[in-house]
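FYI, not all chains are in this one, though none of them got moved.
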Amino acid sequence: MQLHLLNRSVASSHVYRDALRAMSDDDYLLLIEDGVYGAVAPLVEHFSSIAGRLFALREDLESRGLEGRCAESVIVVDTEGFVQLTEETERTVSWF
Amino acid sequence: MRYALLVQGAPYSHQAAHSALRFASALIDRGHRLETVFFYHDGIYNAQRLATPPQDEPHLIEAWQRLHHEQGTALLVCVAAALKRGVIDERESQRHGKQGHSLAASFELTGVGQLIEAAMTHDRLVTFSP
Amino acid sequence: MNNADSTTALLVVLRHAPHGSSWLREGLDVALVGAAFGQTVDLLFLGDGVQALIKGQQQGPLGQKGTHPTLDMLAMYDIETLLVDVESLAQRGLTEADLQLPVTLITASQLPHLFAQHTPVFNF
């Protein structure tokens, strides 16, 4: 089981598609940095195939003014939660 | 657990270094050990000795050095990536007939082999890229 | 306007989001300095750049400065024309009400004219 990190907005980069294609059925995806723009409707629809396994980093949402805009389907974690996700998964793969 | 970080983004150009430092602090707070940070690609600019950020901005190079002093974290800089980008230590400088050095204290130039080894010997490797 | 004599205004296009990279900050610096030098400066927020205007932004991790305070200073520099691409807003689920400042909305048909009428154009 792996944790994938994505730091690009789905609105400007195609890399999220490769990240999704590389994910196994129990893998997690954590949106960080500019990736968190993808946690907001309507862009979050690009992640409908991984409902329940999509996370976004609270600090990056907050700094971008997105905390109240984040879709309900996204699980928001702070950096401590990010570390926890790396504990629970075997390996981290970064997409940029 | 024993963590290694791979940092590939230049400081002050991309958020990679900020994110990595914040992650570093959180993993230490959770009782883990940050043994190694490996700087590759533009990440090697994090070891730039003369970085002079504005007073109201975080000094990222000093933040790495604090990790080294307080946690014993090894700050490893890929020598091939660093040399061509002009981040070099006194020894490399002399070897290439140059004057002065640009590698900040507490960072050390090393080969990519150390990254492979870090990946093999640590429990976790997390990459922060531009 | 500082420079009513100038026949053309300088256009600074901001296409990057805050925090993730320094492009937005460095683009804004060009706009501010241009204005300080007496040029008329128009700003166009395009693509991810429209996210610079989202309300309620804060500092980033480790005290990383945001660009939202700079936006509030634009008027002091006589930068009053904030052009925003409607399509970029819509793609991101944003409306004018979500933005920190009053803006002028630009539709697709106006975009080419904007680029054609400004000299120089700085694209960040």
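Note that the chains take the letters A, B and C in the order they are written out, and that residue 1 is the start of every chain.
Everything that follows uses one rule, which is that a residue touches a chain if its C-beta (ideal position, glycine included) is under 8 Å from a C-beta of that chain, and two chains touch if they have at least 3 such contacts.
This is a predicted model, so every value here is computed, not measured.
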Notebook entry, point to check: Only one copy of each distinct protein chain appears here; what is the full stoichiometry of the complex in this structure file, written with the labels shown?
Noted result: A x2, B x2, C x2
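Note that in this section only the chains that are shown with their structure count from here on.
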Item checked: Contact-richer chain pair (by C-beta pairs counted) among B-C and A-C -> A-C
Next item on the list: Could you tell me the distance, in whole angstrom, between the mean C-alpha positions of chain B and chain C?
Entry: 34
Check: What whole-Å value do you get for the distance between chain A and chain C if each is reduced to the mean of its CA atoms?
Finding: 28
Next item on the list: Please list all residues of chain A that touch 2 or more other chains.
Entry: 7, 33-34, 59, 79
Next item on the list: Spell out, as numbers or ranges, the residues of chain C touching 2 or more other chains.
Entry: 19-21, 60-61, 64
Check: For chain B, which residues are in contact with chain C within the complex?
Finding: 12-15, 18-19, 21-22, 56-58, 60, 63, 130
Checklist line | Interfacial residue positions of chain A with respect to chain C in the complex | finding: 7, 9, 11-12, 33-34, 37, 40-43, 59-60, 62-69, 79
Check: Once bound in the complex, which stretches of chain C touch chain A?
Finding: 17-21, 47-48, 51, 54-61, 64, 66, 68, 91-93, 98
